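First, the structure itself, so that you have it in front of you.
What you see is the complex with one protein chain gone and the rest in place.
Let's turn to chain A:
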Amino acid sequence: MSVIVAENISKRYIIDHKNQRSGGTIRDWFSDTSKRLFSGGKKDRLLESKEEFWALKDVNFEIEQGDRVGIVGHNGAGKSTLLKVLSRITEPTTGRVNISGRVASLLEVGTGFHPELTGRENIYLNGAVLGMTQHEIKKSFDAIVDFAGVERFLDTPVKRYSSGMYVRLGFAIAAHLEPEILIVDEVLAVGDAEFQKKSLGKMRDVSESGRTILFVSHNLTAVQSLCNKAFYFEKGQLLEQGDTTHIVSTYLSRVSRKSLEHVWDDLSRAPGTNEVRLKSLRLLPDYQDNLSHIDVRTPMRLACEFWNYEDNTTLNLSMHLYAYTGECIFNVGTKAKSFSKGLVEAVCEIPGNFLNDGSYVISLMVVKNTSEVLFSLEEAITFDIQDYREGVSWYGKWPGYIRPQLNFSISQTEPVPND
């Protein structure tokens, strides 16, 4: 049974380039109106400064009861707008959506919390804002307090709460909503690792109870573990929908594919000097499981070709790998060899199960006589490694820059004496 049917929904925003200030004032309205009057109804001059922007364009889908749908896409792809339309915060410009069942949407943790009010008062307030009846809140009051771990501060105004407590309380209330359809936006990205684990666990319970969930998150690990279906949005359009693993992989490959290979056919444009000049630079992942994105298991080869213009030069290639935050993870170099004029190729193998998930940057240097840097290319290639886990029920960020699989054994050596 389809619980949500969306037909051709589109949402248009008018961007006013002239009036960037928030709100707009009556003065602006008067001047616009008078311009319109005096230009004899010609609207074009006014429209010049306004631009249409389609946050959603002709989106169609059906969601079955019990589906857990993850929505992925870049920032500005229309994910949040879609959730806003489905939670009725904003109306679609065209099209319609039919929803059968009680909907609760959680676009923010602690919506409507009032800083002056106590934890207790805010539970009732926030619960009501999210659509719970007073009776339902009373029924789950203890469970909420327990989940959030704020017993001792129930009668303290929430403005005195730490940000962690605030978020925990907000999530706890939302977690005890019992709607048939739950719409969640990126709220799991808050709180510490322990709390994230707890809230993901709660989400999993909710999903296993047969309720329908729509879930937007940049935490693809969470999407993959929670959702059985996924929608991929780009530029306001629903580009693809289907099985989560497939959609996530499509999404990731579109994100990273473009920057993994550089080939300079036109020598005059290639980076380099009169002594050496790059021809090509490729990062070649050996994708696992028929996926088309790099995850922590994926072995990769970095292949670099360059032209050497001088005979009998001793050259070697040095490569730095940086984390996106700037720290150097390692620096490796080839052996130095003597080359004559011509094309030189260097290949570096980066094993799978070595780097942790994250974004990385590679820089290259061509070195002469093991000391003189002939040419260096900063940020030659940027790539992302996605998370992959097996047999773990923890979805927080795995710490560290590397994630090697070392031989780490564990076994029972002795039974408890006299047992």
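Convention: a residue touches a chain if its C-beta (ideal position, glycine included) is under 8 Å from a C-beta of that chain, and two chains touch if they have at least 3 such contacts; residues count from 1.
By our rule, contacts and distances are computed from a predicted model.
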Remark   = Record lookup, UniProt, unshown chain, options "Lactate racemase domain-containing protein", "Phospholipid/glycerol acyltransferase domain-containing protein", "Transport permease protein" or "cytochrome-c oxidase" -> protein name "Transport permease protein"
Ask   = Hey, which of A:63, A:77 or A:99 is the one touching the hidden chain?
value = A:99
Remark   = Missing-chain contact among A:60, A:134 or A:259 belongs to A:134
Query = Given the full complex, what residues of chain A touch the hidden partner chain?
reply = 13, 22-27, 29, 84-103, 105, 107-108, 111-112, 114, 116-117, 121, 124-125, 128-131, 133-134, 157, 180
